[in-house]
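Presented below is the structure to which this report refers.
Omission of a single protein chain aside, the complex is shown with its protein chains in their original locations.
What follows is subunit A.
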């Protein structure tokens, strides 16, 4: 049968339809998209969906969070460890506005997420109805795409579009707002058809061979080439392709915090972390390399420091799936647009097998300086208060770099990113771009649901923990196994550090008191312990890791420790301070 006839016959054949509600069609669509876990919170305008969910309990696991923000961060954590699209539900009005932080976080960190919000009846739109808010316009700047559904028949196709947009190209969050009448409306459901093409949307630019060739020639003639890699490697599931590229080229590679783990921490060509609190060598060498190969990273200001003194001597090759990232912050000499899963193998095929012994030795020399002046003391203090670094170091020793590390935001985050060992990809879950305090605890819950077989350790400061600690309730009710480690320095440490270094020690509102965290955990039936002296640390960590179920470990660390090295704001990366 030729195609025209085939098409004609499907057109004329009676379609099998069933009469279902919009809510049922939504849940069927989620199942068709492979969704297993939903993080959500019910409310008036989303009640028909929750009513339908009552009958889908065996197919869709719904995790009741304690605040919609927690729902979004959990969906993000889930997406980041599983590689799938995270899903969060919220009601209209305050439920929807509570999603904004998580959406913004997912937008800037390119996390695939679909949020479903209930909305007032369509006939009430614009009347200031109870719990009505203009969620579409509120979330426009923080979503990759959003859409309001007022008729049930739109649900299957819009949902399909939402998932396609969220996960394809440069991933991102999508929000669908569904009016209550559409959730209730019965309509003829023709089944779920996944979306594979939107004419106005091109998820990946076509790879242009000539640029790959130009890039390869540039790499082959480079004397001091340097690779910077970001989350794009993970998002493109291109870890193997990336490793092959790095190993064949023999080029030292440094990571942004979201790129951590794309190749193991201990890989001989992994030279460390970039940026404000990154490693010494990568920052200094940024301004001495001759060819810079940026892969799936976006030259965030925390990575580049002062732009007019950033890698001016280097030719820049930029591989990115998002054309808007090319030349946005750093001018690319060779733009290699496309999915790095496709471009990296093309590049690897064209480059020479090399070892850059002397160049690599320079990195090692900087490493030694950093170890001698900063790292050794941070990881192995012999006396005085405990440091965050030594806690992470002990944790590495016990987990052997196999755990998923989820962090919150602040000093502990930088220390964890600097010192945590990652043997596998999708192991460092942190709020990179937005720097969302309160991200850690709910993201850890989602991270564990995303990879139930792995140990998930949430490392959180005393400040950030108090922003979303109500999610202990989610842990309690869901019975999920998350290890929570609070590094308590009794300060909002990162702000305090800046106040010390740049504001003459005027400690303005950074002194934070905390409740008894162990008792708080206990109130939620979560086991816990507080460690105040070095001698107890290892045993306590072991107890936490061996405990069946969630566990909260509070570690009292030095009150006024600073994270170093540091590129002060407004300075060049090569002016990085070791103390």
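As a convention for this text, a contact is a pair of C-beta atoms (placed from the backbone, for glycine too) under 8 Å apart; a residue touches a chain by one contact, two chains touch by 3 or more; residues count from 1.
Just so we're on the same page, contacts and distances are computed from a predicted model.
Set against the options "ABC-type tungstate transport system, periplasmic binding protein", "Sarcosine oxidase subunit delta", "acetolactate synthase" or "Branched-chain amino acid ABC transporter permease", the UniProt name belonging to the omitted chain is "acetolactate synthase".
Screening A:198, A:365, A:523 or A:578 for touch with the missing chain picks out A:198.
Per the touch definition above, the residue from A:17, A:127 or A:140 contacting the chain not shown is A:140. As for the chain not pictured, it touches subunit A at residues 136-137, 140-141, 144-148, 165, 196-202, 205-206, 208, 211, 322-324, 327-328, 335, 337.
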